[in-house]
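Every protein chain except one is present and positioned as in the full complex.
Each chain gets a letter, A, B and C, in the order it is written, and its residues are counted from 1.
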Amino acid sequence: MSRFEPKNPDYRAVAIDTFEQQRAMKTLGISIVRLEPGEVDLAMDYRAELTQQHGFIHAGIITAGLDNACGIAAFTLMPDGSDILTVEFKTNLLAPARGQRFAFRATVVKPGRTLTVCEGRAYAEHDGVVEVLIATMSGTLMALPRREGAPLSEGVRVPA
Amino acid sequence: MSRFEPKNPDYRAVAIDTFEQQRAMKTLGISIVRLEPGEVDLAMDYRAELTQQHGFIHAGIITAGLDNACGIAAFTLMPDGSDILTVEFKTNLLAPARGQRFAFRATVVKPGRTLTVCEGRAYAEHDGVVEVLIATMSGTLMALPRREGAPLSEGVRVPA
Amino acid sequence: MSRFEPKNPDYRAVAIDTFEQQRAMKTLGISIVRLEPGEVDLAMDYRAELTQQHGFIHAGIITAGLDNACGIAAFTLMPDGSDILTVEFKTNLLAPARGQRFAFRATVVKPGRTLTVCEGRAYAEHDGVVEVLIATMSGTLMALPRREGAPLSEGVRVPA
Partner (left out) sequence: MSRFEPKNPDYRAVAIDTFEQQRAMKTLGISIVRLEPGEVDLAMDYRAELTQQHGFIHAGIITAGLDNACGIAAFTLMPDGSDILTVEFKTNLLAPARGQRFAFRATVVKPGRTLTVCEGRAYAEHDGVVEVLIATMSGTLMALPRREGAPLSEGVRVPA
């Protein structure tokens, strides 16, 4: 049970829709595992093509997972018709991203009308059992009114 | 001309070698444009499969480019036989990552025996001309002694 | 010459007024040295009562100076009738805050209607000559409309 009350009764559908419009998430193989008001868990399997020089997952990819977990967690608490953008985040890298599977878990610390602050933690799973905390994030997300009539995916013209 | 004096005369070859061992960089299409002691420019073309819900490049991908620029910039000033890891970074996102091409530029602010602090800036290029500052990074990198006899790419066993 | 155009022609008077209403600045002995649109320099003399266990100025005090430099720099670019608050900042501590005098210099990186991003640098001065970079800050400031008729100093009731 989440301690937050969503403003948008359709928060789940809208959050999933936004997530699925992010082609980067599909490219990186990141998917939603759990989604509650103000709380989101994502997961990603190890992929050799996302590694740095030691064969661990690149810090930027771990950050992409954490940022998205924070963004979707914040988004679940925003009113209907909101759009969301990331203002800033800090990532602390605690251990090598070595494992078969990775979890990105985010929780809203302070929801706000304009700004929402979230915290995220990334874990590595070895043999489907052991979990090691590999990174933390603290970030700020911003709610923007969505343009009238524009579905999220058409809100902005993409470069040709 | 850089204001830094590299400790390792082979800094260029070692830095390029480390960069090329990062499969994530190839996957994201990020390459080295300029490399001087303590200063690195990387570049990436727009790719639809790396976008978020508005068709802009995902903040995590921008962060991956900035982190790598900071890491390689710090690495050029480390002594021979060093390995490098990222301790932490903060990214501020200033404008949507909209453009045909992106530049990631990093400079060492303070080199150190153990810790090095870098700053990075990400720019979007439209029509090959206009540049817009889209993100900043400040980060801390750490030098570690490399294991005796181990090439960078075999320093750690990757998960099976 | 600043590269920014202030929206409020009285930016200088309003910024100085806001600074002087901060009793913490007087307590810490921090004063304005230079103030241009989007750029602010503050200074503070060494005071033994602000030190940590090694006799250097405490990191929190250095951060107070940097935060205020960033805040005032951002404030100079906000429209008349704005109030300002700090959203977040990160401080990297590069060298001990050892010296007779300290300078806190901030520049706006990206002004915005709601959010403004600033960077600050703290320097220590020895014998009035040598300057050592001791800390960096990157921070986000937020503009809020000031309450109708309320002077800045009465905007909020202080605790009894």
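Everything below uses one rule, namely that a contact is a pair of C-beta atoms (placed from the backbone, for glycine too) under 8 Å apart; a residue touches a chain by one contact, two chains touch by 3 or more.
If you're wondering where the values come from, they're calculated on a predicted model, not measured in any experiment.
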Chains shown that the absent chain touches, full complex: A, B, C
Given C:Leu50, C:Val109 or C:Ala143, the one touching the chain that is not displayed: C:Leu50
Hidden partner interface residues of chain B, rising order: 87-88, 90, 114-115, 140, 142
Where the missing chain touches chain A, by residue: 90, 92, 94-95, 109-110, 117, 119, 133, 136, 138, 140
Residue ranges of chain C at the interface with the undisplayed chain: 18, 21-28, 46, 48-61, 63-68, 85-93, 96, 98-100, 126, 152-153, 155-159
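Keep in mind that, in the parts below, only the chains that are shown with their structure count from here on.
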Centroid spacing, where centroids are CA-atom means, of chain B and chain C in whole angstrom: 30
Distance from chain B to chain A - Cα centre to Cα centre, in angstrom: 22
Shared-contact residues (touching 2 or more other chains) in chain A: 87-88, 90
